[in-house]
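One structure is given here, and the rest of the page talks about it.
Apart from one protein chain that is not included, each protein chain of the complex appears where it belongs.
Lettered A, B, C and D in written order, each chain numbered from 1.
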Amino acid sequence: MIRRLIALLVSLYLGYILYSFVYVHFPFGERPLRGVAAHYVENGIKEEGATNIVTSIVTLYRGFDTLGEVTVLFLAATGLGLILAGMKREEEEKPEPTLIMETVTKHLFPLVLLFGSYIFIHGHLTPGGGFPAGVVIATGYFMMFIAQRSFTPSEYLLSATESFAGTLYVIVGLLGLALAFSFLDNVMPLGIPNRVFSAGIIPVIYIIIGFKVGSEMTGILLHLKEA
Amino acid sequence: MNSLILFMALGLSVVLIVGTIIIYLSKDLLVAILGSAVISLIASIFFLILQAPDVAITEAAIGAGLTTGILLYAMKKTGRYEDD
Amino acid sequence: MVSPILVIALTLFLAFSIPLLHMLSKKLPPFVPPLATLINLWILITNIKHVGEGAMLITTAGLKPPIAINLAIDKFSLLFAILIQVIGFLLSIYYLSQERKDMRFYMLFLLNILGASGIVMTGDLFNSFVFLEILEISSFGLVASGKDKKALEGGFKYMMIGAIGSSLYLLGIIVLYLSTGTLNMAHIAKLMPSIPDSVKLFSSILFLIGIGVEVELFPLNAWAPDAYQGAMDEISTQLSSIISKTGIYLAARIFLTIYGGLYATNIIFYLAITTFIVAELAALMQKNVKRMLAYSSVGQMGLLMLILSVFAKRGDVFVLTTAILLALNHAFGKGLLFLSLGSLTGNTRNYDIEDLKGAGRANPVLGFLFATGVLSIIGMPIFFGFWSKISLLISIMKANLMYLLALLLLVFLVELYYYANVIVNLFKGEGKKYRIGVIPVSVMLLFALSLIVFGLWPHPVFKIAQNAAASLMERSMYISSILGGM
Amino acid sequence: MDAGLIFYGSAIFLMVMGVFIAITGRHLIKILLGIDVFDTGLNLLIVSFGYINGGTAPIFSKYPNIFKNVVDPVPQALVLTAIVIGVAEMAMGLAIVMQIKEKFGTCNIAKLKELKW
Partner (left out) sequence: MAMFLLLLIIGLTGLLAFILGPIKVLRNIISLIGAIGGLLYFVFKIRPGQAYALNIKIYNVHFGTGMSALSIFFGIILLGLFLIFLIASFHEDNDGAYYMFSFFSLLGALGVLFAKDLISFFFFFETMSLFSFLIVLKGNGETSHRSAFKYVMWSAFGAYAFLLGTFLKVNYTHSVMITDISYLGGNIKLWILILLLTPFMVKTALMPFHLWAPGAYTDSKDTYTVFLSGGLSKIGVFGYFIALFNVFSQIAVLYPWLLKVFAYIGAITASLAGIYAFMQDDAKKLLAYSSISQLGYVAVGFGVYSHFSVVAALFHALGHAVFESLLFLVVAGVYYRTKTHDLRKMGGLIKKMPLSFIGLLFGIIATSGIPPTIGFPSKWLLYEAIILKNDLFLVSLVFFASITAFLYSYKLIHSIFLGKLHKEHEHIKEAPFGYGFGIVVLLIPLFVLGTNPGIVVKPIDYIVRFYLKPDLAYNLTNMTTPLGHVNFPAIGITMTLLFTLSFIIYLIFGKSYRAAQEDNYTATEWIDKDFGLHYGGEFYGFMRKAFGKPLTWSFEKILNACLKVVSFLGEIARGFYMGDARVYLFYIILFFAIIVYIMGGKL
């Protein structure tokens, strides 16, 4: 019991220190827009053409991070598959899904997919980009896993789309290197802001990320379901 | 930040605190997982208040949706209650 | 000239393509890692002549540094990048000899190499956080891929500590971003004087913990012995040779280039000494040889951090050259030890000292390899370890910390005690004979040969290390070459 | 009470409680939950750092008129990555937990004592 108390006290003390430090040095909301952020806001649209500044930062200015991030997800999917490879599958019975569940999910599923693809297509205009879109698609599949009696997408196809999308992403990056001597450069025409076909390679990247994250997360859920 | 939103944020932060205490106390993992889903949801709302829509959608989708899904699957495999 | 960013792009491309290749034919994936590391090695070597004074700037997204992410490769990072690729190549050859593993294992291994070379080359702070995450997740994944009780437990502990450690590292980055406005290492280093003192101190403490976990400093390294012991032998080799060296690079880059060796370094000085002493004393009590090697490598990491902090207190090129010599010796020596230990126990993962009795006599080649590793780590004359130990003692003497020198020699005696105990047990009595393939032995022989050849003629290594150390020392040169008079 | 207290306070409270749960949790999944709460708290703290009074979301949907009082977009971009990394870690952690349950038979971390001393 005392150990829990000490742990609580110490973490509270740390919380207090962090709060007092943050309160003193970075008062809430008073920080002016400076340095790199100011540059992004002022000429974000001119350089990258996307109205959603955060998206232009995520995909282009700091595109290398997103490449790393996609790798992290890919890593999680493969790691999960590797570690769960040897699990014994005990066959416990799955509760019989009711009729309502089955029919509703059957009709809802395409809508969810549509909504997911809407998000990543309009990534550079409206909030939300490739990642939430992919996850939305995955939750669609997740819904189908739970509700449908037997609905298992072929793992073969999932890992194929996943690696294909990954290689495509790297190729887009290399394209930038080949044409403009700098990896992940925005080589496509920027078009008129606020249009769907604008902001150079941002929509291309988000579409790729959407597919990749979607197939990865579904893969993860599939492995967990079958582990 | 007008005061109405602030007041709502205060209410949500109280729910937040209750949520974490529930996670800490509950022996039943299902309750704990749902508690963490609630926390993610509230965090997503906070992100909205803080004018960060992108992050809000991502947090909602990943935090509330996917993490809870994964955790539930894992809980299915490893037993629902904490065995001492 | 071939832009080094291809190292990361190609490794990633090949990692993504492994599942596709797997669909073509089952036997393809094991050949991807050696191919990838070989290409990377070739790219890096062709770039050696391009890295002149200061750092070579490679931009991404077509924009100048503080705006976009950039790679900053100076001689110091090039040396570590080449070291990572060389050991990665040797290990991937080692994996070829093992029976067909799950293709995902090769993907994880390749991504681990990617994470390590990413950290070593990046010039952006948040980018190093992302690559650090890749490195940590793939390494605790690899540790847990052993799938037996010990591996899973080691993996879980590494994951828990690593998660919290990297989150604090992220908080440190954010604090620096808020006070300087940029995420680029060189730019932050330039703006460092403008940051208030307490912010510098708090962020350096955050970094101390974030990197301390990775570099196994005293209170933060509790995960290390379990992870090393739990993992399979090749994975512990990877942990000790690649991953911990990347941690050292990161510590050097952040504490010396960004902070200019001021804030956290005297805490690190005392921490490093405690790490070294605690680890060596704990190793003394071990009956399990693998855990003993784990503690010994934690101790060596403590020594490396000690040298970095000594440089920060009284900096001169020679001290940093020692740090690089120690890192190289530990990478090759400890890697050889873990690999040969695996084959000596015939991959039965039972590393008790009693069961190892006479194993060196029974299979002499492995006994020779293990003995070379031990003698080089201890610092015996014929081996490379001698030069790194002597230069370690000289640099401490130059900083005239005489009591520290005496203490270190005492602890070296303790280290010799438990290593000699292992060597002596290895070569006495009747042991079991194990059949080992040609490839693993040739990989280990390469490790051993490099130790002996560089032990007899250390001159070339010393010159390379001196160049790399010189480039790390010139902080202002690094900043101006990256920002180009911004 | 000013806005900072709510956001900074709740973020730091989440971090503190997250660490506390991770330290005192007996069940492995409880510990992973603690780490997840800690990450959420950290992300909330980072985004609340980025907030600027009177600023709106950094999305110029009505293109021609670009307005300057915008919230700092960079922390948001960083948090996007941090959330995804958090979930990746969580997935791997759970995979290990499931294997531990199968191999050790229990999820109580006190029983995970194969590697000590």
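One rule holds in what follows: a residue touches a chain if its C-beta (ideal position, glycine included) is under 8 Å from a C-beta of that chain, and two chains touch if they have at least 3 such contacts.
Everything quoted here is computed from the prediction, not taken from an experiment.
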| item | value |
| --- | --- |
| Among the chains presented, those that the missing one touches | A, C, D |
| Among C:Phe80, C:Trp223 or C:Tyr478, residue touching the chain not depicted | C:Trp223 |
| Option from C:Ile394, C:Leu445 or C:Ala470 whose C-beta touches the chain left out | C:Ile394 |
| Contact residue for the chain not shown (choose from C:Leu96, C:Val278 or C:Val365) | C:Val278 |
| Candidate in contact with the missing chain, chosen from C:Phe156, C:Phe269, C:Phe370 or C:Phe447 | C:Phe156 |
| Residues of chain D (touch criterion as defined above) contacting the omitted chain | 19, 22-25, 31, 109-110, 112-117 |
| Hidden partner chain, residues of chain A it touches | 3, 7, 10-11, 13-14, 17, 20-21 |
| Residue ranges of chain C at the interface with the undisplayed chain | 156-157, 160-161, 164-165, 168, 197-198, 201-202, 205, 208-209, 213, 219-220, 222-223, 225-226, 267, 277-279, 281-282, 284-286, 318, 375, 380-382, 386-387, 390-391, 393-394, 397, 400, 402, 405-406, 409-410, 412-414, 416-417, 420-421, 423-425, 427-428, 458-459, 462 |
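Just so it is clear, only the chains that are shown with their structure count from here on.
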| item | value |
| --- | --- |
| C-D compared against A-D, more contacting pairs | A-D |
| Whole-Å gap separating chain A and chain D, where each centre is the average of the chain's CA atoms | 15 |
| Between chain A and chain C, centroid-to-centroid distance (C-alpha), Å | 31 |
| Touching two or more other chains - residues of chain B | 1, 52-54, 58, 62, 66, 70, 73-74, 77 |
| Shared-contact residues (touching 2 or more other chains) in chain A | 26, 29, 31, 36-37, 40, 52, 54, 58, 62, 65, 68-69, 72, 75-76, 79, 83, 86-87, 127, 129, 131, 220, 224, 227 |
| Chain D-facing residues of chain C, complex | 126, 130, 133, 137, 140-141, 144, 147-150, 152-157, 159-160, 163-164, 167, 170-171, 174, 177-178, 183, 225-226, 229-230, 285, 291 |
| Chain A residues within the chain B interface of the complex | 29, 52, 54-55, 58, 87, 119, 127-129, 131-132, 135-136, 138-139, 142, 217, 220-221, 224-225, 227 |
| Interface residues, chain B side, partner chain A - complex | 1, 52-54, 56-58, 60-62, 65-66, 69-70, 73-74, 77 |
